[in-house]
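One structure is given below, encoded as structure tokens.
Yeah, one chain of the complex is gone here, protein chain that is, but the others are all in their spots.
Presenting chain A:
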Amino acid sequence: MVATALRNGPSPVPAPIDSIVEVRGISKTYGNVEALRGIDLDFPRGKLTSLLGPSGCGKTTLLKIIAGLIRADGGTVAINGKRVSAPGPERAFVFQDFALMPWATVTRNVAFGLELRGTNKAEREEIARRYIAEVGLAGFEDKYPHELSGGMRQRVGLARALSVDADVLLLDEPFSAVDEQNRRKFQEDLIRLRTNQNKTFIFVTHSIEEAVYISDRIVLLSPRPGRVSQIIEPEIDRSGDPERIHRDRHYLDTVEEIWQGLKQYVE
């Protein structure tokens, strides 16, 4: 009922022209803890949207609800206008802890989504090889996850998500288990990748800098219960050298603005 009321009510943000993912009135409660309350969001096609907020704001829960991995207590998620409640081929997930199969080579891990779909071995390995090269892991096809560094493992996770050719990539704090230097490099690569792959990214992070650095749109969530508190569209030119962005005025201002907004939830 709440969901319907909210849908008919005035929308806090002007709806984007072409949204690929539509979230309406999503709520979720764990025991006595209200994780999410009445979330309404639109994710524009071909953009990278970050879900940003302090821990406990339900950002990962929201991402997993969109992925169909967690069932919401109320509300709906629609992808390309179609309601979904389970995982589907139009979405691919990148996990915080990589979730690689330690017994399988890089190639098999990357091709795993295709393997589950019944793509034949030669074809899926061909596709896997292409995406392994795309994420910068050429030459590591036959290695096992334990032979790779954290950053490289997450590249495998990313290649796996790319290889199933989903429209929407869902990334759950993908860099939080990666060391600082690798994270910088990885973020730059992600920006490049976005320009090449015409995909929609939904990115969960708790790092303000990271969100501002890579996002077209930042959704700020406030904690307990998780609600949308603000939507920011940083106007940063990402066409040139990604290194330059860190010194961009808009970048620095946006980081500061978000920090001022989030400060109240800390301590």
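The rule is simple: a residue touches a chain if its C-beta (ideal position, glycine included) is under 8 Å from a C-beta of that chain, and two chains touch if they have at least 3 such contacts; residues count from 1.
Keep this in mind: contacts and distances are computed from a predicted model.
Asks: Suppose you had to identify the omitted chain by its UniProt name; would it be "Glycine--tRNA ligase beta subunit", "Sarcosine oxidase subunit gamma", "TAT leader-containing periplasmic protein" or "ABC transporter permease"?
Replies: In UniProt, the chain that is not shown appears as "ABC transporter permease".
Asks: So which of A:Pro145, A:Pro174 or A:Gly226 would be touching the chain we can't see?
Replies: Residue touching the chain left out of view: A:Pro145.
Asks: Tell me which residue among A:Glu34, A:Asp73 or A:Asp97 touches the hidden chain in the full complex.
Replies: Selected residue, touching the omitted chain: A:Asp97.
Asks: Consider the whole complex, including the chain that is not shown, and state which of A:Val164, A:Val178, A:Leu193 or A:Leu262 touches that chain.
Replies: Answering carefully, the residue with contact to the hidden chain is A:Val164.
Asks: Using the touch definition from the top, which of A:Val23, A:Ala67 or A:Val106 touches the missing chain?
Replies: A:Ala67
Asks: Just the residue numbers, please: which parts of chain A touch the chain that's not shown?
Replies: Counting over the whole complex, chain A touches the hidden chain at residues 64, 67-69, 87-89, 91-93, 95-97, 99, 101-103, 112-113, 115-117, 144-146, 160, 164.
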